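Here the structure comes first, spelled out in structure tokens, and everything after it is commentary.
Every protein chain of the complex appears in place save one, which is left out.
On to chain A.
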């Protein structure tokens, strides 16, 4: 175990101690103890920047299940480090924020921090694992801890609904991803991602390549809330706001992005990857921004905005994969798309985290998140307002914030995509910049709604439950830090390019490294009068007009999306699934024993008959047969007559007596076939059985009074004839194919010599195979005890009487 392993596991260890802090230090908010850990981890990871900048990656491994190649391998490269810094950095800020957000008297804080630490550890595990199965383990742990965090206020029905929905969707994707990982390991014969990447030259020819890619992508898309799997994210907003800020904007939803980036070296060369990733991304971008405008709840706006921004990052990753098809490294314009993806990933984490915190503050101080009730808070909460302006303007892509730069780079990416000469992009490529541009307009509109509907306009204190005021300073520090990053990463974006973005690029597109094994990324804040700047100006112009005239055109939302929502499909699907499985169960689980017997018999007939036919196992020979004797024939006729009599008997007495006749005939058969012990036993057993039958049923007066013949039913007859035929056929076939002689010559020889008995059957029963007899005695004892208990033990009587 190296220090890196301990770093991954430390949140789990810390989680173990949280209940002690909570119980024994009630006066101090538990969050203060928890806060120490992410700060330590952040500084620990921060020092690796100098390592990864110089292309030195850290690889540490600990055997877990070495016999099947599962090792807990931690691998820290540029991409992993970027995510680790996001997770620990924003984690620390979120914990600080939650200290002020969650009351230490009213809330079950120990649960909250245990879940949060579990999540942090799992997330670190996801981004730092090299072994796919270990990655999957941590991946499911993030789903689980996210489920627990969404359902934190489990008394609320909506929380439970949201938690269940996110669980079902992300676990569905997680399982698909596991299948994809297994396919990958079958192709490459290893579980290590690095070793998979080293075999990338031969992989695309493999038949499992496309299925593995689709399954891995399914996992990434469900986790990162891509269309049409985005529906869980808005419902996950029932979680406490620090959770939404941390999980559902900055970290967990980026796990899918991480996965796509991490597996880019393996899959990105293919046509399917380019199309699926970029088109799903761009559809998500559009749909998320389009739907965000109609939301009235602040967190819902942010949820759809997150969906849309994740779609943007995803589409950039897809477009960036086109770079692999061009050789001229220096002029490779498509690499810029991947750079934009990484850069926007960082930017989004900063401004979205701060916006969630701002919304949390508004919610905390006013008691509502409904924009119809809010307005005019600018004077009441000036600091919060400033933070909101910074966050939303960055989100809308307005200078001088970092969102402007990444949006420009995004436009560069889509404009270049339209020029792409491969993958049918000559015809379809133009759609990318158009959709991206329209989506940006909507992004602008909802950003403006978010800030102006909340902070300007009419101040309506009568609609609010509490008197709003500025938040405490502790609650404001985390968003202030994030907002200052938003500002710094704008004009001074190059402090990121060498330290973070270049190493991350080296992990995403290792085959495109320059001569000395590094990239050269340089971000220009001002890049001249080009088409992108005009696009941005167009976005701002049209967005402003549409925002002002919002009331006039927002009616289109009433017509279209209300009827056609994916949530209805999901809910309806769940209900239909439940109903249809209930109906299916109802259909065959009738509760009638007869139906079950029919199924069992029918199955037996079908299986046995078909296997007889398939194997052509019919064999009728008379060579081994014994001659037919007259006594046997007569006895057989008697037996058939008695059997038929049972079937047609009107009274139960007749059928019992006929059963007795059959039993005595069997014992006569035993006599004829020279089995004296059997004959004796059968005679006695039959007598006692018939006596029992009579005792039990003849003396039940109600039954005696209503003798009814067995009613005829054709299906029953068919089934029973089938069973009889199958048994006869099997008996004949078995009799016709005797493969080897009996072992009984040994018993004939050894009975007297070794066991000292002349009755061979008895010697077998008590000597050669005495064990059978022992347990047969046990069976009889149990039956006797059971009968005795059944008759004597009457618990219900006592209750009634």
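Basically, a contact is a pair of C-beta atoms (placed from the backbone, for glycine too) under 8 Å apart; a residue touches a chain by one contact, two chains touch by 3 or more; residues count from 1.
Keep in mind that, in the parts below, contacts and distances are computed from a predicted model.
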| item | value |
| --- | --- |
| Name of the absent chain as recorded in UniProt (options "Multisubunit sodium/proton antiporter, MrpC subunit", "Dissimilatory sulfite reductase alpha subunit", "Membrane protein" or "Type I-C CRISPR-associated protein Cas7/Csd2") | "Multisubunit sodium/proton antiporter, MrpC subunit" |
| Touching residue (missing chain; options A:111, A:386 or A:716) | A:716 |
| On chain A, residues whose C-beta touches the chain left out of the figure | 591-594, 597-598, 601, 620, 622, 624-629, 632-633, 636, 639-640, 643-644, 646-647, 652, 655-656, 659, 662-663, 666, 669-670, 673-678, 681-682, 685, 688-689, 692-693, 696-697, 700, 703, 710-711, 713, 716-717, 719-721, 723-725, 727-728, 731-732, 734-735, 742-744, 747-748, 751-752, 758-761, 764-765, 769, 772-773, 776, 779-780, 782-784, 786-787, 790-791, 796 |
